[in-house]
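With one protein chain removed, the remaining protein chains of the complex are shown where they sit.
Entry: chain A
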Amino acid sequence: MAPRISRTFSPCLRQLRRDSGLPQKSWALALRSISTSGQQSAAVSAGVRPPIDYTHPTKPPSARPVETRKSQLIRTYTSLLRTTPLILFFQHSNLTAIEWAAVRRELKKALLQVPPPNAAPGAEPLDITPLVQLQVLRTNMLSVAMKIVEFYNPEVAASSVNTPRTSRGPVIHDLSEAAYEAVKNIDVPADSSFAQIEPLLVGPLAALVLPAVSPAHVAAALSVLAPVPGQFPAPTRKKSPGFHDPICQNGLAKLLLVGGRIEDKIFDKAGVNWVGGIQGGMDGLRAQLVGILQGAGLGITNALEGNGKSLWLALEGRKIQLEEENKAVDGEQKVEQ
């Protein structure tokens, strides 16, 4: 019964609604003109428009949702990539938590045996051993972060007109719209370091992060994580029995060094081994350079001296010869007298 009524009355009801629409609208208009709050203040603000520039002091506007883990990972990785000169990438295939613990323990043990570096005069000696970390990365977020670090220049974005601005300056942080636009549709140049490392960023990745380029630490880490017989020999069974523990060995077998990023350049395993094999670290390299320069200086002074010396020798020889001749002439004259 009820549906039939509604069907028969529905045209009438619709008509009623249409009729009542007009007075309702006029009522709304009348109310708007009477009321003192709401609409009126909105009209005032539309003329001046300061609130659009208002930003929270610690929450600038962002193109990505800031609360998500992924966004925060991007921020973490960009700061990591900007501050860390030496990162080695490992593929980790299903290591268990116990194996990770064992690998990290052995790594720490090997790094502790690295002698602390000689401090530069007047500087605080900086020991990076406790700062070396082996951490698991999210590959895709790392790839985004690498793009941002390489192809997004905040200074250029700050001077650009299209960058949105607030009262606290242009919005140019890593999650900003400017950064997002810069990396969204970019043609990656073939010679950029991102293009080189892109094929590496596949599957589960872990990174060994060193806050300074220290070949001694690289060598110590490689001797545990990717030993090369001869160059980076694995620790002996006597010295570190934990390394030869089956759990640790199992974990290390699943870790695979695929490449490294050293001072924005991409190195493969051989390149990383070369960096680890630099004798004496940066100091050693400097000493070699000084040696080369000194040798060159010595050569130049010898070469420049050589001409003068030979001239002096010739003149000296001639002088001695002349003196001898004079003596001889004097002798002859004495004999004649």
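In this section, contacts are C-beta pairs under 8 Å (C-beta built on N, C-alpha and C of every residue); 3 or more make two chains touch, one makes a residue touch a chain; residues count from 1.
In this section, contacts and distances are computed from a predicted model.
**Q** Match the chain absent from this complex view to the correct UniProt protein name in "AAA+ ATPase domain-containing protein", "LSM complex subunit LSm2", "Geranylgeranyl transferase type-2 subunit alpha" or "Large ribosomal subunit protein mL53".
**A** UniProt lists the chain left out of the view as "Large ribosomal subunit protein mL53".
**Q** Pick from A:Val156, A:Ala253, A:Ala287 or A:Ala328: which residue touches the chain that isn't shown?
**A** Of all options in A:Val156, A:Ala253, A:Ala287 or A:Ala328, contact with the hidden chain holds for A:Ala253.
**Q** Could you tell me which of A:Thr58, A:Asn94 or A:Ser167 touches the chain that is not displayed?
**A** Touches the omitted chain: A:Asn94.
**Q** Out of A:Leu112, A:Val136 or A:Val202, which residue would touch the omitted chain in the full complex?
**A** Residue touching the chain left out of view: A:Val202.
**Q** In the complete complex, the non-displayed chain touches which residues of chain A?
**A** Against the left-out chain, chain A lists 91, 93-96, 99, 196, 199-200, 202-204, 246, 250, 253-254, 256-259, 268-271.
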